[in-house]
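I have placed the structure first, in the form of structure tokens, so that the comments after it can refer back to it.
Part of the complex only, each chain left as placed.
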Amino acid sequence: MAESKLLNLQDAIKRYIPSGSSLVIGATLETMIPFAAGHEIIRQGKKNLTLIGPISDILFDQLIGAGCVSSVKAAWVGNVITGSGYNFRRGVENGSITVEDHSNLTITMALRAGAMGLPFMPTLTALGGDLYKTNTGIKEIDCPFTGRKLTAVASINPDVAVIHVQRSDEHGNAHAWGNFGIAREACLASEKIILTAEEIVETEFIKRDPNRVITPGFRVSAVVHAPWGAHPSPAPGFYNRDHEFFLEYREFSKNRESFRNWLETWVTPVRNSGDYRKILGAGRMDSLKIKNHMLSEGVDYGY
Amino acid sequence: MDTDIAGFNMRQVMVSAASAEIKNGEVVFVGMRLPMLAFFLAKSLHAADAVGLYELGIARDSVAPMPLMTMGDLPNLSGSLWLADTGDMMGLLQRGLVDASFIGGAQVDRFGNLNTSYVRDKNGKVTRLPGSGGACDLASLGKRHIIIMSHEKHRFVERVDYLTSPGYGTGVEWRKEKGLTGGGPSAVITTLGVLRFDIKTGEMYLASTHPGVTVEDVLKNTGWSLKISDTLSVTRAPGREEIDILKNLDPGGFWTGN
């Protein structure tokens, strides 16, 4: 088996996400958002990133507020339980970021096209709507068989997909479970893949359940051990959503100054996941842990 | 209206009215926030066999075992029917297999077109809103969709500043001309009443006012000369059982107040 792809978070981000990269991150919508990786991108002061995703909850807002982003291709940017993302709003309104507006379906099809190596895919959504005005990757076409009107969506092949998973081996063979959002097509569409994982396990462990593998490991560039790496979003099998965190973030992100304070609490002083967990605190972590377990039955892949 | 006197508040009336839009056995595309509660309320009352789809890749046929703040909370994954891709849920929608979809809105117009992207104030200043999410898809492709939003004059406008999620466009023929397959909006549930659409014109009209709300309240908060149903009624007030269920679904009152 080829050499290990295990890197610490700093090295993974340094090596694979240069400023100017296009990045799909938070592809699972509300769960398993790679916040730890996003915060490291902020600490390394990356610039001119293009963020790609459906609904990223507050991670896009944080990256925009930290000045890392010049462009967004997304269906929705905000704070799921409270509404607006204030940094996003300021960024668009003061012209520091540009937006290619998508719906969940158009961004799905853009990445599915990218994943399949196709220049476009058709859909039936958005006909007659104004997504056509703010997205040059959308065109009306006629079906070659039926003549009916369709929306063609141009493919997107991001430079990097950053995906949080439950467990990975050091070669990028990883198990994920829960809802998948557009994570599977995001991996296949991207040139490089960085996995952050709650646990690092032996390859044999992964091979005992090949149906749970999220993407072929040979396409993965880096694997990072990042326990609590999706906090405050939920990680099935590990921890629940930290609603308070999102409510607090809403208040802090309302203006630039308090957002800077927020960064100085949660992002700037963190060197590794141990630091982050210390700030989070054992009590809060305990309260978020899975308490009502529901274990799946094993299945047999024997012969 | 005071909750202490009536036994319910406007948010609860809205969720109750939304749940009444769901028929038993239907496949429902459940949107963020209030629709989440409406779906579970309907399942607890009259629509035990309804199935809910969630854009993040969940299909579920039971009330979550714990109150939810949002659809991605782990109790909404636990014991679900199917955990899959966003594209799988969108495929069911585009395939015409979704009976009813729920969408929130920031700005709506006479023909039920929705804007959740960019609004412009009187001075021309543009405010950026979160965007479509799945709303454009639900409005384009569902057999019918229900809009839930706050009833304020700056939100109920003659014409939306940006058409994120199609209603009836400029009239009832518009959807067919554009090639849209979904049926269009069937109701707008607001903080003041329930509005429906004239099947001949595609134009919105006031169908019922919530308990304690007058027609004048509604007209004052609507940015065009809104038509009123000949059979205008009062929105059904949620009963004691309904309120109890709602309190169990939202015990902190985050979505529906206390």
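Labels for the chains are A and B, by order of writing; each one numbers its residues from 1.
The rule we apply is simple: contacts are C-beta pairs under 8 Å (C-beta built on N, C-alpha and C of every residue); 3 or more make two chains touch, one makes a residue touch a chain.
Every value quoted in this text rests on a predicted model; they were computed, and no experiment measured them.
Trainee: Expressed as a composition formula with the shown labels, how is the entire complex in this file built up?
Mentor: Although only one copy per kind is displayed, the whole complex is A x2, B x2.
Note that in this section only the chains that are shown with their structure count from here on.
Trainee: Report the inter-chain centroid distance for subunit A and subunit B in whole angstrom, where each centroid is the mean of the CA atoms.
Mentor: 28
Trainee: State the interface residues of subunit A toward subunit B in the complex, per the touch definition above.
Mentor: Listed in rising order, the residues of subunit A that touch subunit B are 28-31, 54-55, 74-78, 80-81, 83-85, 88-89, 92-93, 99, 101-106, 108-109, 112, 123-131, 133-134, 148-150, 177-182, 184-185, 233-234, 236, 240-241, 243, 290, 292, 294.
Trainee: Under the stated contact criterion, what part of subunit B meets subunit A in this complex?
Mentor: Contact set of subunit B toward subunit A: 32-33, 54-58, 65-66, 69-74, 77-79, 83-87, 90, 93-94, 117, 126-137, 140-141, 162-166, 169, 174-175, 177-181, 254.
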